[in-house]
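Have a look at this one before I ask anything.
FYI, not all chains are in this one, though none of them got moved.
Chains: A and B, in written order; residue numbering restarts at 1 for each.
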């Protein structure tokens, strides 16, 4: 069985393991105070062109989300998310468990616009009997593979600033967004347009690791305490620093993501060629073709993937995910199998 | 201005103040260990015909809700509520602040049925990436004035037991439900059909106070600790005990609620007589007539009430609430004013 179910089925990109091996017996200070973490943070600040940023490495996306949100909000403040947002749909109430309501806005394409936020705000006016919307959480790409354009993100950012709302971008698959066909955003853009975002490593070649970027250090004066208190501060912080250094000292991070996107695009072209459509318009490494159930049954014998949503009696949308490790050969094989 | 905005605009029923005065200089043990609290609990156990029940008095509805829910659920467990439910709509995220997601089910009449619960359960199967639905929260009457029949509550109760879901009834206005036209439920029924419910005093003649009833003591072995820890244990617990004793040693509690319902019914008849309809079918003390905006404007000059929802360009639904203290004279005056 070949796995198109997610983008964390393999280990790490070989360059990362090589670097871990090469530096293995060096002694370093613990808890993220090591030289490699320092170098990785300095490098990321260059890449985002924001020398003032405060950067922290953590081990996963749910952890990043709960740390950021609980460190920035007070308990009576809430975060707005698309109803497909990971914090609402797939994190076991992690945000509620640290005390905050996740207010959902319905969004067919997974993206939020100022008008979506405005509607939520109108429904939460009856102070003090309702929570106070204080943060907007978005993902890029979204959970349904779509990406924000610079225009869209700029409008959302301007709206949030005007309304005193913090803008937080979940970038668990950020590389895939920034290398997608149709993308016109850059890391420096994110540093200007969001308050905080993170750069996902786990789903793009790292063993584990996400780099949280607070674009102003004033947002995170005590984040080191928060990390430690929530059990997120690794004793061997070098493990995270070395990985991000490896991913960003060349353009490896973007090359890996671009490869994943290309593999998905090849499958998407084949889907279209076979006359099938998609649930969403995705140019990233998650695609959602709508296929006949008979074909789904056939493909299920050789491939692992997620049945996302039933469309009608005969068809369902499936989710196919490619990664830095997906081979051209396997994609070709899948395409060959993509017929009844 | 006469206030139809809520049912807590006046102080307490005079019998309660009289009893507070008559017992004022007696010395009693603090923290709910006084004789009056003991008598009130014994009396309520008789009324609900459940000698095993564990009863606690607290000062308000939001407090009751957060205490019950946080004492019964673990953090990864969630409570299901109608989207109009008080814990979702009007408690400033109190349940999330103690760590739990409130999962909403859409309900046009404010009530939940087994099929509503089943749909939620189907959407929360992806263990461990989603919270675990573990409690069903209902209100009787609901936030839109409707009531559960014995048949409806029995079905819901049977479903919850079969599914290992706790059933919790918010009874902030319980008296109004149990004395409503069309009601066939009794206090002993609630003791059999729910796991926990509360009997609201604040909105039915008390200065403050709700009586939480755990129908099995096994559900609340340490609830005294919980009360104290959450700041809900009054030093002068007698204040709550005396009020519930007064409300229940005669049938005062039900008489007060029945009066409120009758006053609402009079207004409702006048609304119907004028040819207007209602947003929901309520036989309790909250009614939601749909009135011309011109009439609403006129009424607003003499009466306080809540504009609930715009229906169309010309009409809105308003919420009118009566109480134990609403006078026949004021109702007659309002009815006289109920014309353009």
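We adopt the following convention: a residue touches a chain if its C-beta (ideal position, glycine included) is under 8 Å from a C-beta of that chain, and two chains touch if they have at least 3 such contacts.
Note that this is a predicted model, so its numbers are computed, not measured.
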{"item": "2 chains shown - copies of the sequence in the complete complex", "value": "4"}
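Operating definition for what follows: only the chains that are shown with their structure count from here on.
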{"item": "Interchain centroid distance [CA atoms averaged], chain A/chain B, Å", "value": "42"}
{"item": "Chain A - residues contacting chain B, complex", "value": "75-76, 78, 89-93, 96-102, 126, 128-131"}
